[in-house]
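A protein chain is absent from this complex, but the other protein chains hold their places.
After this line comes chain A, so read on.
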Amino acid sequence: MPAEVIERKLTAYSAHVVLTRLQRIGLFAGLALLAGVAVLRPMLVLQVIVALVTLCYGAAIAFRVALVYAAGRGEHRVLISDEDARAVADAELPVYTVLVPAYREPSVIGALMAHLSALEYPRDKLEVILLLEPDDTETIEAARAALTGEHLRILVVPESMPKTKPKACNVGLAEATGEFVTIYDAEDIPDPLQLRRAVVALRRLGPEYVCLQAELGYFNTDQNRITRWFALEYATWFRSLLPGLVALGMPVPLGGTSNHFRTRELRELGAWDPYNVTEDADLGIRLARSGFRVGVLESVTLEEANSDFINWIKQRSRWYKGYLMTWLVHLRSPRATFKQLGWRGLLCLNLFVGGTPLAALLNAVLWATTLLWFLAQPAVMEQIFIPPFYYIGVFCLVFGNATVIYLNVLSVRSMDRPDLLGTALLSPLYWAMMSLASAKAAWQLVFKPSYWEKTTHGLHLPTTAPAASDDI
């Protein structure tokens, strides 16, 4: 099945158009109505906005607490022991396709080969497809030089727009021969038994489960403060929030790599949306819409945590933009979405997929408002924050922030890294970075929706030049 045929199946939910005509009309009508009322009764509009924002914010926090509570029982992570994984005879294993999309990453190709060769899977059942872009001769050369083994091959993605990772993955999927397929990024270090665990788990769970999301962690957690924050956040995400979603029977926005699919169903579903910049989260929602379930596999793939401030902002803004896109795409036909996802799914879509970036954006506004109040105490604000919502707002400010910090402290426990406690307590600074990223994401969503913010990898590598010599 060629990539075009796969992609054609999802045109209705493609982020090629961010807002459909109907959505656009609705948005403009809503804004016009708001502006009209604002002229007549400005105070009323402000009060309503504050009330809505406060309620949504409170709901998003409550939702997170519910997820952590649901995940707390721990039975929703799929655990396959080493013995069980190795027990399957080689002959019984299916052909497994590993897609590795890479762009401008010649420096990590060597490490990639080492990590792939560590996978415990019979070579004659393994198919690794390296997806490279035609203009990226450096990586192509590096890959050609490093290529070892029959099961590895390079697929140069034909030149066509859009030039994105999901596009490359679709091309790779079209050529895949495996019964199962997974994606690794070039810098990933997967658990060597992960493929075997996924095979065993998918066979045990039955045809209802089409996808398993492996846990992601970082190999450079201790590089600097940003990577420590990032590691804590990932621990919360993959050990509390995603299992919570599974436990509550909600759609799971997938993470960028290490998701293991049944190839046939993935093709039927239309695979990845090449226009969505978080194609993985979108795919997770689409899986749920088709009635499939996603499990969280207890097997860690180590990634490179983004250690640089600007690089981090770029990556995070792409994620947030993608989440917002996915949210808008799946709100195109609310009735169909409700019918397919149910109220739980709708709740997840709004409070988790749309809520994560929006909460980060609102955070900045709310903190600024709080600061303004403490600095100047303008009388207008007393009129805007009317009593019940004011108390909810104060509750969010005190309880909500404490809760999110507490979740981070919980992750310190679950990672068994007591030295990260200080980092967890400093996480409000990390929220400021999130707010910045969400502002960038909102800006880009309006002006450059399909632009793929490329993240630079390999920043954990030591610089090749000798270290600066000592003072003379």
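Basically, a residue touches a chain if its C-beta (ideal position, glycine included) is under 8 Å from a C-beta of that chain, and two chains touch if they have at least 3 such contacts; residues count from 1.
Definition applied: contacts and distances are computed from a predicted model.
Trainee: Going by UniProt, what is the name of the one chain that was not included in the view, given "Glycosyltransferase", "Ubiquinol-cytochrome c reductase iron-sulfur subunit", "2-hydroxy-acid oxidase" or "Sugar ABC transporter permease"?
Mentor: Result for the unshown chain: "Glycosyltransferase".
Trainee: For the chain left off this view, which of A:51, A:245 or A:313 is in contact with it?
Mentor: Of the candidates A:51, A:245 or A:313, A:313 is in touch with the missing chain.
Trainee: Just to verify: which one of A:27, A:114, A:372 or A:402 makes contact with the chain not shown?
Mentor: Considering all chains, including the one not shown, the answer is A:372.
Trainee: So that we can see where the missing chain sits, which residues of chain A does it touch?
Mentor: Within chain A, the residues that touch the unshown chain are 141, 144, 308-311, 313-314, 317, 372, 375-376, 436, 439-440, 443-444, 456, 459, 463, 465, 468, 470-471.
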